[in-house]
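Only one protein chain is missing from this complex, and each of the others stays in its spot.
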Amino acid sequence: MKKTSEKSSIFTKLNDTSLLLIITIVIFFAMYIGAIIFQGGGFTKPQMLFNILNANAALIITSVGLSIVMITGGIDISVGGVVALVSMCCAVYLDKMGGSIIGSIFIALGIGLLYGLVQGFLVAYLDIQPFIVSLAGMFFARGMTTIVNTAPFNVENAEFVALKDTRIIVPGMGSYTRKGIYVPAYVEIGVIVALVIVLLLFVVLRWTKLGRSFYAVGGNKQSALMLGINVKRTKFLSHLICSVLAGIAGYVYFLHVGSGSASHAMGMEMNAIASSIIGGTMLTGGVGNLIGTLFGVLSLCTIQTIVASAGLDDAWWTGITIAAMLCIFLIIQSVVMVQKQKALKG
Amino acid sequence: MKTVANLAMVLLLSVALIAGCGSSSAQKDSGDSGSSLESKEAGKLITVGFSQLGAESDWRSANTISMQSAFVPEEGYNLIYKNGQQKQVNQITAIRTFIQQEVDYIVLAPVTESGWDSVLGEARDAGIPVILVDRRVDVADKTLYSCWVGSDFELEGRKMAAWIDSYTKRIGLDASELHIVNIQGTIGSTAQIGRTRGLANAARENGWDLMAEVSGDFTETKGREVMAGLLKRFDNINIVYCENDNEAIGAIDAIEAAGKKVGSNIRKGEIMVVSFDGVNKEALDYAKEGKISCIAECNPLHGPRVRALVDMLVEGETPDKFNYVDERLFSSIPDVTEVKVDGVSYPVQGIDE
Partner (left out) sequence: MKNQNTLKKIVSNQLFIPAIALIVLTLINLVNDPGFFRITLVTNNAGNPMLSGSLITILDFGSELGILAIGMTLVTAASGGQDISVGATIAIAGSAMLRVLCGGVARPETIAAPIFVAFLVACLVGMACGLFNGTLVAVFKIQPMIATLILFTAGRSIAAWINHNELPIVPDPKFSYFGGVIPGIPIPTTVFIVIGCIIVIALILKFTNLGLYTQAVGINEKSARLNGINPTAIKILSFVILGLCVAVAALIKVSRLSTINYSVIAKDIEMDAILAVALGGNALSGGKFNMWASILGAYVIQYLTTTLYKFDVQSDALAAYKAVVVIILVVFSAPTVREGCSKFFKRLAPAGKEAA
């Protein structure tokens, strides 16, 4: 008896952000441990987790950007397109125009910045629905990618390939192959970039005035206005950050795949939205946590890996599992909101 | 209250992270005993990871099914199949997963030729032999893979060119009267390179008018779109060389939609379509009707061949590096019964079987 009352008191004390975050983290660990128990083999090795991180560093970065936009009550579905456009432009610049690494990084940031300025302006200052703006942005990015170059190709610039194959050894972790060779666990540069971004923006969101204004605008525009927050500027900034992050993610993605293709990052926007939602960001705005988003991405990708390792034809099954997860989390959110409203009324 | 919750959250997070790291490092120690236990449990089942590049054409599907039915548990194999959805990055991820899962052999049907060095190096470090299927890879160190099974695409192209040559000679067309367009496959794939080279060389040697080479990406939709564009650009096309059946079906659609007739009667203004693969049922039906004049088979049934190679590797033998599968030429036109390439003659078969 006592235990349940204690439990309920914990639940009422926790705010939405923490509650949703805890659900996400618990689910991630449950899933990973489940995978270790039921599938064994690869999941017991640390490199399996690092491979997931390596392959999805770009998704982590875009999801973080999306979470910020969603916290302010907006949405941006152009991120996947921007990633594809950035990787194609950088690939063409490096491979066909003989460009330098520094130059390609500036291209990536430039595309992100440009996207952020235009989309942010249209959404914040012209009051156009973010979905429509970023829908057009996605169309434009995808179309431009094919206009820049149609056929996919691998970049063979030696400097770039060296950077792409750079591995950062994780100390103290590794595994023995059947030949008895010790292979240390490693991550790619993109993972470090992604983790730094997550931590940095987590701090910004939690402990700065700007960060709090994102929550305030997403939570209640009216009261945000009364608090003296510049709503338009805040919205503009959220889109700017998101698009710049998409630009960075584009470069990280490019660094991982090392090629330009019009079909790169297809559907990444949907995975990013799903990750944010699973990570506890509320679509209605005002609620969200970037650590949660990180775990959202990890949960999503772990599910994909589990499905793939199970030998199912992943092309079809991942779609269904992600959708099912998304559905469950959306309903949880909806229920939480209803409960909260009831509590407020009561 | 909020700060308390936050603190609790951060605490939980750090504990979780530490637990996560701890558990994985703990697992590492038990890793060795775990894997030996596994191999004991698995007994004689040989695990093969198969990274297929996609499911873009009927040829590919037939190839996948052939592999799946060759490696079945009843015969002592466990096949893990992964569809790369036409992306190299997916295939690399798949191979890395195979390595972590410690499969016994990796079969790879690569989507492109370049960019495989590092991941194949990882597979070698892990002691897993790699068998390539269909397309090849362009790696500096050829020992990164054990062997390759597939078709001689250039030979297919040359056989087709030889067929075009003898057929058009038979109906009395001069070489300069041949206006050919080539609807290519996905640029950079081994099949595209070989088949394009086969045609281009023959065109140069025979003095054919090869008007355009455009990629149709091995798909029906692209084939239709490209052909419609070509018909607008040129009004004298009389031979369409499609680098797979799906493109041919799309191209025939486009030709008919433009109000022209497909067939082998070039003298009467018909447009002759030739294609490759011979797997697609619809394409074979088209060939029976005479809409596709000639099909160079590209045998997708690699499964048994790959299984034989795996068995050789299990026995510790060293198989040949390059293994070609036998392929035929189909045509409903009885005029040409055999073609010669490099002095070797290849029979042309009817389409009834």
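When the chains are written out, they are named A and B in that same order, and each has its own residue count from 1.
Going forward, contacts are C-beta pairs under 8 Å (C-beta built on N, C-alpha and C of every residue); 3 or more make two chains touch, one makes a residue touch a chain.
Everything numeric here is computed off the predicted structure, so don't read it as measured data.
Considering the entire complex, the omitted chain makes contact with A, B.
In the complete assembly, the contact with the undisplayed chain comes from A:122, out of A:122, A:173 or A:244.
Across B:75, B:125, B:205 or B:256, the single residue that touches the chain missing here is B:256. Within the set A:136, A:170 or A:183, the residue that contacts the chain not displayed is A:136. Within the set A:109, A:170, A:231 or A:283, the residue that contacts the chain not displayed is A:283. Chain A meets the missing chain through residues 75, 122, 125-129, 131-133, 135-140, 142-144, 146-147, 150, 262, 267, 270, 273-274, 277, 283-284, 313, 315-320, 322-324, 326-327, 330-331, 333-334, 337-338. Mapped onto chain B, the interface with the missing chain covers residues 221, 225, 229, 256-257, 259, 281-282.
As a convention for this text, only the chains that are shown with their structure count from here on.
Each chain gets a centre from the mean of its Cα atoms; for chain A and chain B, those two points are 34 Å apart.
Residues 13-15, 18, 21-22, 25, 29, 32-33, 36, 40-49, 51, 55, 151-154, 156, 165, 172-179, 181, 183, 256-259, 261, 263-264, 291, 305, 308-309, 311, 313-315 of chain A are the ones that touch chain B when the two sit in their complex.
Here chain B touches chain A in the complex through residues 1-2, 4-6, 8-9, 12-13, 16, 19-21, 23-25, 27-28, 30-32, 34-35, 38, 55, 79-83, 85-89, 93-94, 96-97, 100-102, 112, 114-115, 118, 125-127, 187-188, 215, going by the rule given at the top.
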